[in-house]
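Could you have a look at this structure, given as structure tokens, before my questions?
With one protein chain held back, the other chains of the complex are shown just where they sit.
This part shows chain A:
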Amino acid sequence: METLTFLLWQLVRFAIFLAVALAVTFPFLYAVLAAGERGEEDRSPAGLFWRGMFWLVVGLIVLVAVFPFYYAILSSLETGTALFRVNYLPESFNLANYRDVLTRPAFVRAVGNSVFVATITVIAALILAVTASYALARVRFRGRGLLLMTILAVSMFPQIAVLSGLYELINWLGLYNTPWSLILSYTIFTLPFTVWVLTTFMRDLPIEIEEAAIMDGASPWIIITRVFMPLLWPALVTTGLLAFIGAWNEFLFALTFTISENQRTVPVAIAIFTGASVQEIPWGPIMAASVLVTVPLIVLVLVFQRKIVAGLTAGGVKG
């Protein structure tokens, strides 16, 4: 009886949460849709109002998304007690934190490790995922649906659940405290998502193009590399970028599978920064280091975003 009441209460709470969430998001959604529908030319009061709402929503989203990073940049330029005063506009421009960070050999070394680990992870994940998704999308075999579901299910496990098992595996392979332990575990964790996305993309590629290639004498390898890869380029860039970001920012595995200072990756290295005394957390250098390692990611996204050519497949088949 008690459990029933409990369940009922949970249900009520959930319903309230859902109602509130909907009530909050719906006007936003509506504003966006209405603004899109009316277009730029509409000069009527209603049109101006909805356009205003639209930009308000966009502004809000940008604010929420960007503020933490903005605050990190502000803090990274401050030292001493200035760090602990709350301010929203730049007050000082002091590069001491950056100098501090860049002269820590452990940090520089960690950046190198991170670049290596993330790059190899992306390459490994993409090669494996492209071949696997080709099989999943195109080769008919028994249990294909089940396999796809399993793959997706794997990506739902929390990291902590597989930590001890993975640790055993890495020990057994003799990879403990090497970058390869991280490459292995990151690849395992990125693959499901990457395979899933690429499989969806590959399924949408017209089968006739592949059959034409078969008639032209292309082997599966040639089909993948010369026909599919160029068409899947946008999907590859997107999933590759996500894999890179995942590997770059990962903390738990990096903390568990590496022990010596010269094997650490950036997130762990930053977390164990030491200040002047044991009690002091060196917020300044931490912020500076965070900014330093985030900038390459932003640059990567901006560079590749321009390369993602939409509608590349248009024209190959009818229409």
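Here is the rule we use: contacts are C-beta pairs under 8 Å (C-beta built on N, C-alpha and C of every residue); 3 or more make two chains touch, one makes a residue touch a chain; residues count from 1.
We adopt the following convention: contacts and distances are computed from a predicted model.
Undergrad: UniProt protein name for the omitted subunit, picking from "CO/xanthine dehydrogenase FAD-binding subunit", "Sarcosine oxidase subunit beta", "Nitrogen fixation protein NifU" or "ABC-type sugar transport system, ATPase component"?
TA: Going by UniProt, the chain not displayed is called "ABC-type sugar transport system, ATPase component".
Undergrad: Among A:L166, A:L182 or A:L231, exactly one should touch the missing chain; which is it?
TA: A:L231
Undergrad: Out of A:I188, A:I222 or A:L297, which residue would touch the omitted chain in the full complex?
TA: Of the listed residues, the one touching the omitted chain is A:I222.
Undergrad: Identify the residues of chain A touching the omitted chain, counting contacts across the whole complex.
TA: 206, 208-209, 211-218, 222, 226-227, 230-231, 312-318
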